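Here is chain A:
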Amino acid sequence: MILNIFILILLVIAALWMVMTRSLLRSAIGLALVSLVLTIIMFRLSSPLAAVFELSVCAGLIPVLFISTISLTYPLSKQEMMEHFKARLRRFWYLPVLVVIVGVILSLLKIKPDITLPLPESAKDVRDVLWNLRPIYLIGQIIVLLAGAFGVVILFKDSKKDEH
Partner candidate 1 sequence: MINNAYLPLSLTLIIALPLVASALVLLIPTRWKSIKGLVSFTVALVTLLISILIYRNNFSFSFPWIGFGLDISLRLYPFSAFIVTAAQGFAVLVSLFSIKFMEGREHEGQFYSYLLITLGLTSGAVLADNLLLLLFFWEGLLLVLFGMIAVGGKEAFRSATKAFIINGVTDLCMMSGILLAGYLAHTFIISKMNLPATGLGALAFVLIMIGAISKSGSMPFHTWIPDAALAAPLPFMAFVPGAIEKLIGIYFLTRITLDIFKLSAGSTLSVLLMWIGGLTLLFAVMMALIQKNYKRLLSYHAISQVGYMILGVGTAVPIGIIGGLFHMINNAIYKSGLFLTAGSVEKQTGTTSLEELGGLGRKMPITFICFLITALSISGVWPFNGFFSKEYIYDAAIGKGLIFYVMAALGSFFTAASFLKLGHAAFLGKLQERNQKIKESSVSMLIPMIVLAAFCIFFGLYNSVAVKIFEPIVQASYTGKETHFIFNISPMLAAITGIILALAVLNHLLGVKLGKDGLHASDHIRNAPIISWIYTKAEKRWFDPYEIAMKLLKVFSAILLWIDRRVNWISDVFMVKVSYSIGSAIRRVHLANYPVYLIWGILGFAAVTLFLIH
Partner candidate 2 sequence: MSNQVVLLLAIFIPVAGAFLLPLAGAINIRLRNTLSLIFVVSSFILNLLLIPGAIAGKILTITQALPFGFNFSFTADALAVFMACVSSLISSIIVFYSFGYISHYEYQSEYYLMVTLFLGSMIGLVYSANLILLYIFWEITALCSWRLIGFFREKQYVLKADKAFLMTFFGAISMLVGFILIAFKAGSFELSVIKEAFRNNPIPGLIVALILAGILSKSATLPFQTWLPDAGVAPSPVTALLHAAVLVKIGVYVYARLFVATIDIPYIWHTIVPFIAGVSALVAAGCAIVEIDLKRIIAYSTISQIGFIFLGLSLNVQIGLVGGLLYILMHGLSKAGLFLCAGIVEQNTKTKDITKMGGLIQTMPFTAVAFLFCAFSVMGIPPFGGFFSKYMVFNSAVNNGNLWITSIFLVGAFMTIIYLFRVFNMVFMGSPNSPLVKEGSKTMVFSVMSLAILSFFAGILIYYPFTFANVAMAGFIR
């Protein structure tokens, strides 16, 4: 039980560090760290499939993408970085405070989850659930992907044209 709490605290610290760090590069690395901790939690909660996806996509692919693009950009000078940090500090100093307050409140409630955990009768295979029981998810996922890609294309593709 203590281990879980320790991992959760680790997760929160990693997230805070990601948001508060000075340089963009470090925050991208922070993102990878957060997803790593998340995969550990998922493994502990015995859902290997989700953990594998989390590890490969969120911990692997996305941070690589971010780091490569950020490294292409022109690095900020030390002094500018300090200013950004102060500005960000001024704007987000209360985030950790807020998290603590909400945590305290929720603990006060002492929600006693006295419900019996209904074990899923048959560990249905993800594949047949996706295909037979809920095909709508597939359509939904496809539309989301397409919408996201299309949105990025519309907003940023022709911006290059404007530059030159």
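Methods note: a contact is a pair of C-beta atoms (placed from the backbone, for glycine too) under 8 Å apart; a residue touches a chain by one contact, two chains touch by 3 or more; residues count from 1.
Candidate selection criterion: all candidates are chains of the complex that A comes from, given by their letters.
Treat the numbers as computed from the prediction; the structure is a model and nothing was measured.
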*Which touches chain A in this complex, 1 or 2?*
1
*In the complex of these two chains, what residues of chain A are touching candidate 1?*
91-92, 94, 98, 102, 105, 109, 111
